[in-house]
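This is the structure I want to talk about, given as structure tokens.
A protein chain is absent from this complex, but the other protein chains hold their places.
First chain written, first letter: the chains are A and B, and each begins at residue 1.
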Amino acid sequence: MSDIVEPRITGINKSIIDSYQNLGGINHITGPNLPSRRGVIAILETFESLIFPGFQAEEKLEDDLISYTIGAKTRRLVRELTVEISRSLEYEVRSEGRESVPGTCRKEAEKIALNLLELIPSLRERAMRDVEAAYTGDPAAKSRDEVILSYPGLEAVACYRVAHELYIRDVPLIPRMMSEHVHKNTGIDIHPGAQIDDGFFIDHATGVVVGETSVIGKNVKLYQGVTIGALSVAKELADKKRHPTIEDNVTIYAGATILGGKTVIGKGSVIGGNVWITSSVPAFSVVYNRPADYRVKNRYAEGNSADHWSI
Amino acid sequence: MSDIVEPRITGINKSIIDSYQNLGGINHITGPNLPSRRGVIAILETFESLIFPGFQAEEKLEDDLISYTIGAKTRRLVRELTVEISRSLEYEVRSEGRESVPGTCRKEAEKIALNLLELIPSLRERAMRDVEAAYTGDPAAKSRDEVILSYPGLEAVACYRVAHELYIRDVPLIPRMMSEHVHKNTGIDIHPGAQIDDGFFIDHATGVVVGETSVIGKNVKLYQGVTIGALSVAKELADKKRHPTIEDNVTIYAGATILGGKTVIGKGSVIGGNVWITSSVPAFSVVYNRPADYRVKNRYAEGNSADHWSI
Partner (left out) sequence: MSDIVEPRITGINKSIIDSYQNLGGINHITGPNLPSRRGVIAILETFESLIFPGFQAEEKLEDDLISYTIGAKTRRLVRELTVEISRSLEYEVRSEGRESVPGTCRKEAEKIALNLLELIPSLRERAMRDVEAAYTGDPAAKSRDEVILSYPGLEAVACYRVAHELYIRDVPLIPRMMSEHVHKNTGIDIHPGAQIDDGFFIDHATGVVVGETSVIGKNVKLYQGVTIGALSVAKELADKKRHPTIEDNVTIYAGATILGGKTVIGKGSVIGGNVWITSSVPAFSVVYNRPADYRVKNRYAEGNSADHWSI
């Protein structure tokens, strides 16, 4: 670095520190530690490797060693979960102005961590039903193993089911950190508050949004770009059901948008691509936009119009 | 960890191991090793660095050292490809119930690996035509180098071309693992089975889906959110052409959806944004939705309606 840097950098440092002291709002300098992004991601990855064992080829699980491998993983998972949940509970205590009793948050965190681990066998059963839904629902799927190895929808749903268990136990921050990690990885944004039953399959994944108070039945299938969303985003609606109910065996094709807390898509319905729905439809409906709703002209008869539209 | 952990974790471990033994379906505990995700990603990255040499600034390729650098990379690539292809071939042998002859899969894998490496010069020629299509097709592109350094569409197409070569050689699992890695990175989901000719450009990338049996001609340009998809997803259609044919010099703007194995978009056509097409259009067509198909009202004349729509 040249001579001009050092004098200026001293001033820069001072102005940054001043900004931390004066500005407030986005500082966590002396407050409690927040949950660690890296820690939360590590937890999700351990859950995944316990739910889908042997799918990381780095590890070869031999029969006679399996109890050691599992034992090491579950103990690490309890420890890591306890640390991060504890941070998030302490954060809540302090941000609500309550006094933190030493050890209380940690004890509560450990309890929640153990509860979550006890759910792993049932999470595996649910994952198997999600795999089955994907395999039977997609003609391009060559095998169930290919689904587990390469379908982003499967990863997103498995992680959602973990995050949801933390959400319903009122753990702050971590469930949304988990769902956002999955969102970055897969393009699927499922709020951990959503209630989603078995056999849920999302194909192609990118751009799917499922809102916080959505209720989704068994064997529902979504394609890319589907939104299950709210009609209004007024802050005072935070505690209301703002998102639709999708009943059993509904298929929703690419780009469809279904909005509103009172909207119910009746069981067995098929929602066509790009359809925009803000009210209920009865069971066994087929909903679709008017076909061929476009114009076709010859390009050269049209002059330059062929160069229009973009970005 | 507190005293309560150890007694409960023993039971948890047992229930997880029981679940592995009883549940089946998503286990690969004692079966053959599947291809490694990490290994597959490393292979893609080496291909990329051989196709676009010098674009990772960490390495400075000097003229006199280049043969050593290339030699080290290609040898590593042969070895890694052989390992992963071999795993995928062995997986197939066993899952089809055939008996595995020692060394056969490995020998076949090595042959395919060498074939792929021999394609690198022609993959580079194709990549150059893809770069050219991107540079001339986007007024925001400042240089061809900027395209290589920062256009996700270019990365997705280069990786698709590698995955496609494995797909047509009947290598299981790996092609889809590659396409899914790229999908996560770029938001572009091109099935490795698609047939895509030279000069293919995808701008803005996010949400593009190109199905397994699509056929795409020369100099085709897609924008974000375009789907080249199937009209029906019945599992028995797995071996049929389910996805459209897009002829040479077609441009498809953002959010358009083109569906069906018999749908042909004639050469030189322009498909407007958000258009939904399920039947063929002749060459040199301009296809667009009716313009201004919306209503405009004054917000305050409308009461609260301004707060509607979401999520």
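Just so we're on the same page, a contact is a pair of C-beta atoms (placed from the backbone, for glycine too) under 8 Å apart; a residue touches a chain by one contact, two chains touch by 3 or more.
Everything numeric in this text was worked out from a predicted model, so none of it was measured.
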Ask   = In the complete assembly, which of B:Arg8, B:Arg94 or B:Arg124 touches the absent chain?
value = B:Arg124
Given B:Ile41, B:Val215 or B:Leu231, the one touching the chain that is not displayed = B:Leu231
Inquiry  = For the chain not shown, which residue from A:Leu119, A:Val270 or A:Val296 touches it across the whole complex?
reply    = A:Val270
Inquiry  = Touching the absent chain: which residues on chain A qualify?
reply    = 1-2, 4-5, 8-9, 11-13, 15-20, 23, 25-31, 33-39, 87, 91, 95, 172-173, 176-177, 179-180, 183-184, 187, 189, 191, 193, 203-204, 206-207, 209, 211-212, 223-225, 227, 229-230, 233-238, 242, 253-255, 257, 259, 268-270, 272-279, 281-282, 284-290, 307-311
Remark   = Absent-chain interface residues of chain B come out as 50-58, 60-63, 66-67, 70-71, 74-75, 78-79, 82, 107, 110, 114, 117-118, 120-121, 124-125, 127-128, 131-132, 136-140, 142-146, 148-152, 185-187, 204-207, 209, 211, 224-225, 227-234, 243, 254-255, 259, 273-274, 289, 291-300, 302, 305-311
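In this text, only the chains that are shown with their structure count from here on.
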Query = Which integer distance in Å separates the CA centroid of chain A from that of chain B?
reply = 22
